[in-house]
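The complex is shown incomplete by one protein chain, all other protein chains being positioned as in the whole.
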Amino acid sequence: MENALGKIEQPISLPIVEIVEETATVKTFFFKKEFDSQPGQFVIMWIPRVDEKPFSVSYDDHGRLGLSIANVGPFTKNLFNKKVGDLVGLRGPYGSWFKLKNNFKRILLVGGGYGVAPLAFLAQRAVKQKITVDFCNGARTKSLLLFKKRLTDYKVNLHISTDDGSDGIKGTVIDATNDCLGKNTYDAVYICGPELMEKKIIDLCAEKNLECRVSIERYMKCGFGICGQCCLDGSGERMCLEGPVVSGKYALKHKEFGAYHRGKSGRKEYYK
Amino acid sequence: MENALGKIEQPISLPIVEIVEETATVKTFFFKKEFDSQPGQFVIMWIPRVDEKPFSVSYDDHGRLGLSIANVGPFTKNLFNKKVGDLVGLRGPYGSWFKLKNNFKRILLVGGGYGVAPLAFLAQRAVKQKITVDFCNGARTKSLLLFKKRLTDYKVNLHISTDDGSDGIKGTVIDATNDCLGKNTYDAVYICGPELMEKKIIDLCAEKNLECRVSIERYMKCGFGICGQCCLDGSGERMCLEGPVVSGKYALKHKEFGAYHRGKSGRKEYYK
Amino acid sequence: MDIKTKIAGLKLKNPTILASGILGVSRSSLQNVVKNGAGACVIKSISLEERAGHKAPNMITFEAGMMNAVGYSNPGVEEAKKEFTKLKELDAPIIASIIGKDENEFAQMAEKLLPGEFSAVEVVLSCPHTPGYGTMAGQNSPENTEKITRAVRKKTKLPIFIKISPDSNPIGEVAKAAEAGGADGITAVNTMGPGMIIDIQTGQPILHFKVGGVSGPALRPIAVRCIYDIYKAVKIPIIGCGGVTYGSDALQMLMAGARAVEIGTGIYYRGSDIFHKVNKEISEFMTQKKYVGLNDIIGLTHKLEE
Partner (left out) sequence: MDIKTKIAGLKLKNPTILASGILGVSRSSLQNVVKNGAGACVIKSISLEERAGHKAPNMITFEAGMMNAVGYSNPGVEEAKKEFTKLKELDAPIIASIIGKDENEFAQMAEKLLPGEFSAVEVVLSCPHTPGYGTMAGQNSPENTEKITRAVRKKTKLPIFIKISPDSNPIGEVAKAAEAGGADGITAVNTMGPGMIIDIQTGQPILHFKVGGVSGPALRPIAVRCIYDIYKAVKIPIIGCGGVTYGSDALQMLMAGARAVEIGTGIYYRGSDIFHKVNKEISEFMTQKKYVGLNDIIGLTHKLEE
């Protein structure tokens, strides 16, 4: 809905059309609606009388939107109990996204946890653009590995790492990334995962002064730049609007990045 | 000002750029602003802390709007004391207008009092369209005759009548109209003046079943179809929106036309 | 799709009603509104004596709605009796609207205006821009609401709808007072505020009365909340009013607990056939959601809380 006063930010209630169990902890929920979002952008999901939470777009083609969601707390738990046909509200898409330049030949994608979801969406776009894609996909163990088949179908060079060696190399996504950075040269690196992991990868890129882009998750309420809940210390810029996708350089400029984030009340919560 | 909620109906304050004394009772007030109005349409003028009143457009070309106004009561009296440079508010244009068909060869315009103003505007358009224009312009006496020079400049066939014979034929605009209707054939007749005179002319046209259009003035408040002050008994239609310009046939269908109109409170006031 | 509704015994073929003071000045204009699909009409409010109302500008719009300070212009009850005749011949029930300075004037109005023609009466205690009336005279207090309702109740057997102000606080108390006084329903709401819009070129408030009641989209969320609160407070039916422009607006009010909705300012945005349009939009929604009648959605938001 548009009018002269600007986009109207109200959730649109849509039925869940399909639910796919991706791993022990992640399900993908599909909706029939064109959002024409970009990889790295997010939507905000409303469950009436429960809460409203942000989720990156995992799939968006042929008028089908897919969100790949980890069951981590009250909201996601409630969502995991929903069935096909149940209504939830969606608004968006919001925020900045992972951009691909036309002259790119080869790129590296580094994902951890549900961070693999937006990067899988990006990989799909990159492959369409005939860009060679290396994808470092890490998890604690095989059963938690997200989108192995999907990424194989996209024909990316998949570099899997698990802490217990149950699949791919035994080690972390950092090790896998180091390998790739040693072997190949990349036009850009795209990172999405736990913030401490993101920080390490950015540092690696910095050493090689490789251009990289990262998604910074902060607590979000409005998603449209009003509440200030998602502002980063330093620039004070809003991760729902100027972010969540920013350059590695930009991220490092903010002392908050990799150190702490703010909770619902605005209180700082430090990463361990 | 436009927005998705519709036109915003607020007066725009403009300085009076020129005041021309047309007759003993009529002055034309000019403003620098493009209204692209049509002959027969009206604007609503606001004098802060005084009142707001509707007036037909008399001139509208080269970004200059002219309103020819008779001094008849409190509002117009106040306006007549204003000087060039003083601000008044204007909104509009509103309402239906006098339409000219492309195939028209010759038309008859019949005006009385300030009703001559919108018809002069129409004459200017008609002449531009190479339509032969007969213009019956009636007044009680020479000094009250409106736009003799203006209409001569437009090169219309001017048929002047005054009750006292001080200019043109001695008699009423009805007599002059009868003459014209006898001598020539017209594609259409356009009428604007005191309602009883309008009624008589429409009756003449009806006899010859000649297409005619007339402007019906009713008490106006909003000008945009909300307050209902200007509704005609019969159809109940709004003279600020469906009118003021209607066909003679339409006017005659309304028992109210030529009989009475409503005042500010909605009370009926009968014509004598 | 059947979208008929019933309020206090009044049968409406659809839930859209012309709000008081918009068109509604003459019988002909009511007839024209009925032709445009209204399920019922409320006439422009009538007082004992003729009132010229405030000087113009009486109405302006702004980017979020409309403001008006008409000041209850009306020809007075005697003229009104002559104007509003043969109303039963019209295709929809016509509801009288009466105003007064105190309960006695309201009682006289009921006695003089109502007999014969009208199907119900709306008693207006809520105009925010006319000295001596409505909120400017404190008629929206629970005490005065009950007193005036009682006085009118004594004089008529017609269904009485008390039209209240969104600025009544707490609005549930005012609705209860109306119910206690014998009202058959509540019309929620009248315009809010008042507000003021200043012409910056002159520094002058545009409305001649300087302030005016705010209607249209700006009022809608407030009106929906008022309906929601009143539904919790009283058992008598509610007529929603305030910013209904689209079918979805009407549906929100029905779900909040209204049994019908009045439309005024919406005519400015969508034309006098807004009644046809809104009814069509309601029907399409009901069909899409497989509802069989308005009773499926009236008060739905409350039912979901049980």
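To keep things simple, chains are lettered A, B and C as they appear, and every chain counts its residues starting from 1.
One rule holds in what follows: a contact is a pair of C-beta atoms (placed from the backbone, for glycine too) under 8 Å apart; a residue touches a chain by one contact, two chains touch by 3 or more.
Quantities reported herein were computed from a predicted structural model and do not represent experimental measurements.
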Among A:Arg125, A:Lys199, A:Arg213 or A:Arg262, residue touching the chain not depicted: A:Arg262
Residue among A:Val72, A:Leu87 or A:Leu196 that touches the chain left out of view: A:Leu87
Contact footprint on chain A, counting only the chain that is left out: 1, 3, 5-13, 46, 48-53, 87, 89, 221-222, 224-229, 231-238, 262, 264-268
Chain C residues that touch the omitted chain in the full complex: 62-65, 67, 167, 169, 192-198, 200-205, 210-211, 214, 216-222, 224-225, 228, 243, 248, 251-252, 255-256, 285, 289, 297, 300-301, 303-304
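Just so it is clear, only the chains that are shown with their structure count from here on.
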Maximum inter-chain contact count - chain pair: B-C
Chain nearest the overall Cα centroid: C
Distance from the mean Cα position of chain B to that of chain A, given in whole angstrom: 67
Distance between chain centroids, defined by C-alpha means - chain B, chain C (Å): 36
Residues of chain A touching at least two other chains: 4-5
For chain C, residues that touch 2 or more chains besides their own: 63-64
